[in-house]
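Omission of a single protein chain aside, the complex is shown with its protein chains in their original locations.
Up next, chain A:
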Amino acid sequence: MTDSKYFTTTKKGEIFELKAELNSDKKEKKKEAVKKVIASMTVGKDVSALFPDVVNCMQTDNLELKKLVYLYLMNYAKSQPDMAIMAVNTFVKDCEDLNPLIRALAVRTMGCIRVDKITEYLCEPLRKCLKDEDPYVRKTAAVCVAKLHDINAQLVEDQGFLDTLKDLISDSNPMVVANAVAALSEIAESHPNSNLLDLNPQTINKLLTALNECTEWGQIFILDCLANYSPRDDRESQSICERVTPRLSHANSAVVLSAVKVLMKFMEMLPKDLDYYGTLLKKLAPPLVTLLSAEPELQYVALRNINLIVQRRPEILKHEMKVFFVKYNDPIYVKLEKLDIMIRLASQANIAQVLAELKEYATEVDVDFVRKAVRAIGRCAIKVEQSAERCVSTLLDLIQTKVNYVVQEAIVVIKDIFRKYPNKYESVIATLCEHLESLDEPEARAAMIWIVGEYAERIDNADELLESFLEGFHDESTQVQLQLLTAIVKLFLKKPTETQELVQQVLSLATQDSDNPDLRDRGYIYWRLLSTDPVAAKEVVLAEKPLISEETDLIEPTLLEELICHIGTLASVYHKPPSAFVEGSRGVQHKRLTSSAGSGESVESPDTGSAAVSEAPPAVIPSQGDLLGDLLNLDLTPPTSTGPPPAAAPGMQLGAMDLLGGGLDSLMGDESEPLGGDIGGSPAMGAGFGAPPAAMPASFNAPISGGLDDLFDLGGGGMTMGTYIPPKTVWLPAMKAKGLEISGTFVRRSGVIQMEMTLNNKAMSVMSDFAIQFNRNSFGLAPAGPLQILTPISPNQSIEAALPLSTVGPVMKMEPLNNLQVAVKNNIDVFYFSCQYPISMLFLEDGKMERQVFLATWKDIPNENESQFQIKDCHLNSDAASNKLQGSNIFTIAKRTVEGQDMLYQSMKLTNGIWVLAELRVQAGNPNYTISLKCRAPEVSQCVFQNYETVLKN
């Protein structure tokens, strides 16, 4: 029989014809018509108009026809909810059919019809089917509970289906168990805190028994569920591992990967000196290697996972380098992944082989692959010191091939090798210089210019080389321009006599003819440095550079831990936590590895050769791994493209200002000069060499913005008199964030909370694409818009940013209460830090309570909610204190003087509506104040007290 003819009818009036056929008396004709309808539906035509006619065909004993009608119903019921009711009777009847296949079919289809009225009718049949004598019906009903839950979660809970589903975990039939586990796991995901999947040793035992008996898919459901369990001790861990290991020999790769996930996770619990631990490690390698002989798509999934496994436990595959060698016919996505893993596994022992392979790859066809191979050679040089020489000579060989992109890529990596091993391989510079003209990519040009500048004293014609680039200065990309500027300044400092003209030329090109603020800034800095203090200039420009790290693309350890818990899933393929690509509530739970009590430290592999890989760089918030996913859920598009242009916040700036503002200010001694302007263009600067400024700030790259802030504060909002703003503190030290230093503070102006930050780039490369996100916090603080940093931050530049905050974000209680965890992303990585905001940020302007209300509330709040604190060494009188506090929205409602002691009654209101009442006792001549705080949420008292203390003392 051929059904393809149904695809071909496209005549006009087709619907009309079909209608007639559907109502035909002949069974065969009816069936033909329904098939045509389904074919049209597949192609995307709207055949919903035929709804009543198709539903009329439902009442049939022809199973094939019935299935077709059901298929139609599933597609269109939602658009015709009233008509769909017509089908209910048949469903209910079918659920009582003698044939279990029909009972199951009915309950399966009914669950797919997302119409509220139908779901009401579904409950009774579903209840019966969950207890059906036939396992086929039960396994179908189990999945149906998940379907119903997706439509109406409340209904499922009210009807008690969850308990029935839990009972099915003990069912005698393995497939029923597996489906029940799958359904429960899915439902549990949307109720993170419910104890729905109550995993205890008994249920685990049941699952492990079913594991041996159910289908391959069922085994996957069960293993994925097992991975969420936390064993009580290492013995339980070991016994589960022992029962899971046989799965490693399953023909289905997904079963194998899920088993690997369970083992990788539970291994954390095992003491490392245990014999079994070693055995287990050995058992993991062969199945992982076998995955590489699967179909290419699965190989890809396997390789992405192996990449994670190798980062976590390099010892497992350290002897298996060869299996990752690229085959000529591998699809490109497999090749690229294999290359990544090869670099990770490269060590002194196998470097010769690896290099020989990489050299082969560098002659292949695919450009991306070739580039990556060349880059890999450079990474090998940096990773395995002993091989550096061989790598360099391999790269030189490749440069000789004269293939343009190979040459360019090679030069970029040679630059990195120079950084890692300074003054070792400069003999190759001559060869590099020969290829100067063929370089047309900015990155390669910049790299080459850097090399020339860095080694200017050893290159005879360095000035000519650099001069040749200068001709087309304005056509170069920023990256090249900046590099060229620096290189020429370096050259000048090294050979001042013959290059004066050149340096003048580049400085004027950079400062006078360029629109790029970064370039101009850097130009001015150099200019001023050179003109004032050449010795200092030498110290700054020719300073010793920090070493570059071995592994540049390691996944951040907490993220890695989370991803290990997601082995086999999409998260492990994307190398992103689920929350980064899953919408809604699902997948936002964060999984983490639980390690045994004794081994809290990072995983140390027994051999030192690979120890470097497993030594985790310190996480900024190490103790809160489970929060990371939230923070990581950053919008990955650069902020410039998202929001509207920045609201004119007083702290917003042009990037140019802060770098020079402080110094210039003091130089010119002119306080009335408006500071918001573009100082770079101010006439004082035009003098250049001729008029050397009187003094330079000691460290020109440190932001000198304290004074500026104050100025802005006064000019900013009208009512902020006396608002206390804590000084900026360093939140994120550069050491922990690959050179990005963030310091900042919080201010409240005209009712708007702002986070004011100074971002300082202390790294050697340009930073851009900034984005920010907060973790959930006690008062729901969240960025009100994207972080507006419009220009990239060049090395040694700092930029001010003001981020308006709202208080409508997700809430989670933090410890301490005013703790805020922040993630900042840039083009380099994502960084995390935490800071504390003064609680007065949250005090509303309308926090002044009526006197009567105050009295009543004070009485109403129970005494156990009252807390008393001492504020020592405060020399203000009560009026001054009251004024000062008012600036922070702490309002004095009444004042009473009793026996020389002033009692101030004050109130404040938090953004979330919590009122705090205070009684402040000030005794003349006594520097110690006493304060009593009353609040319905006594947790805040401590914070409020601290705030009083800081406000009064500053």
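Quick notes on this structure:
Simple rule for what comes next: contacts are C-beta pairs under 8 Å (C-beta built on N, C-alpha and C of every residue); 3 or more make two chains touch, one makes a residue touch a chain; residues count from 1.
Here is the rule we use: contacts and distances are computed from a predicted model.
A single chain of the complex does not appear, and UniProt lists its protein name as "AP-2 complex subunit mu-A isoform X2", one of "Pescadillo", "Response regulatory domain-containing protein", "AP-2 complex subunit mu-A isoform X2" or "Translation initiation factor eIF2B subunit delta". Only one of A:Leu22, A:Leu73, A:Leu184 or A:Ile220 touches the absent chain when the whole complex is considered: A:Ile220. Touching the chain that is not shown, out of A:Tyr300, A:Tyr425 or A:Phe770: A:Tyr300 (per the contact rule at the top). Only one residue from A:Ala20, A:Ile332, A:Leu547 or A:Met764 touches the chain missing from this view: A:Ile332.
Taking the whole complex into account, chain A touches the unshown chain at residues 1-4, 6-7, 35, 38-39, 42-44, 61-64, 67-68, 70-71, 75, 98-102, 104, 108, 111-112, 114, 134-137, 139-140, 143-144, 146-147, 150, 173-176, 179, 182, 186, 212-217, 220-221, 224, 243, 245-247, 249-254, 256-258, 286-287, 289-290, 293, 295-298, 300-302, 322-323, 325, 327-329, 332-333, 353, 357, 360, 363-365, 401-404, 566, 568-574, 578, 581-583, 586-587.
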